[in-house]
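One protein chain is absent from this view; the other protein chains keep their places.
The first chain written gets the first letter, and so on, giving A and B; residue counts start at 1 in each chain.
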Amino acid sequence: MDPPLILPPNIDDVPPPGLALVLELDKPLLVQLRDGRKLLGTLRSFDQYANLVLEGTKERIVVGSQYAEVDMGLHIVRGENVVLLGDIDPSLDPPPGLSLVPEAEIRRIQKADKEAERMKGTFRTRFDFLMED
Amino acid sequence: MAEEADATVKEPLDLIKLSLDERVYVKLKGDRELRGKLHAYDQHLNMILGDVEEVVTSVDIDEETFEEIVRTNKRMLPYLFLRGDGVILVSPPLRS
């Protein structure tokens, strides 16, 4: 008879909590936050909640096919706001199809885009995610 | 004796234990509903369901008339792990 595959794990086989990001230390990462913002930076520290210390942080603001980057310096991100961390592949960054514009320009596009969204009345469903918990 | 203990309902999760391998209805946050066969669960109400039908209800506003349009989107999934923190209620199969 085959042994069952789904046994409670042996305590020695369970890694100590919060080591999941060791391999990401000192690498350039993209951090997606719950409010939709995207931060780029180098991971310098983390804990079991996925609280993060990012160095050389830039916020990447993407609207349609245009984007801008805003320098933010050193950041501590509270873990509960983290959706995902992506290893940035330098050969694919910036992502193909996106063009860089100055910050003032992206803010203007962002404002116009938000206004158009609001007019369509789809705002509520888009942001339900933030209201959870 | 173990079998007898298995079949008594002392706490809410015991009712879910009796629904193992039965079709259940799960209502989730964000106007989502699932119907599927319950294959596994834990104390957080994380679950694995099989032969799942997901129904998502959304309300759109017509751009010209500003009328609310209720849409339901359905999809079928063979096996689904579902995280317990989104669960509003679990309804066991009806027994007649």
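Everything below uses one rule, namely that a residue touches a chain if its C-beta (ideal position, glycine included) is under 8 Å from a C-beta of that chain, and two chains touch if they have at least 3 such contacts.
Following the convention adopted for this analysis, contacts and distances are computed from a predicted model.
*Asks:* What does the UniProt entry say the missing chain is called, choosing from "VPS9 domain-containing protein", "Sm-like protein LSM2", "Ribosomal RNA-processing protein 43" or "NAD(P)H-quinone oxidoreductase subunit 4L, chloroplastic"?
*Replies:* The missing chain's protein name, per its UniProt entry, is "Sm-like protein LSM2".
*Asks:* Considering the whole complex rather than only what is displayed, give the residues of chain B touching the chain that is not shown.
*Replies:* On the chain B side, contact with the omitted chain comes from 6, 13, 17, 20-21, 30, 39-43, 46, 48, 50, 77-83, 85-86.
*Asks:* Contacts of chain A with the missing chain: which residues?
*Replies:* Residues 4-9, 14-15, 17, 19-21, 24, 30, 32, 34, 36, 38, 48, 50, 60, 62, 65, 67, 79-80, 82-89, 92-98, 129, 132 of chain A touch the chain absent from view.
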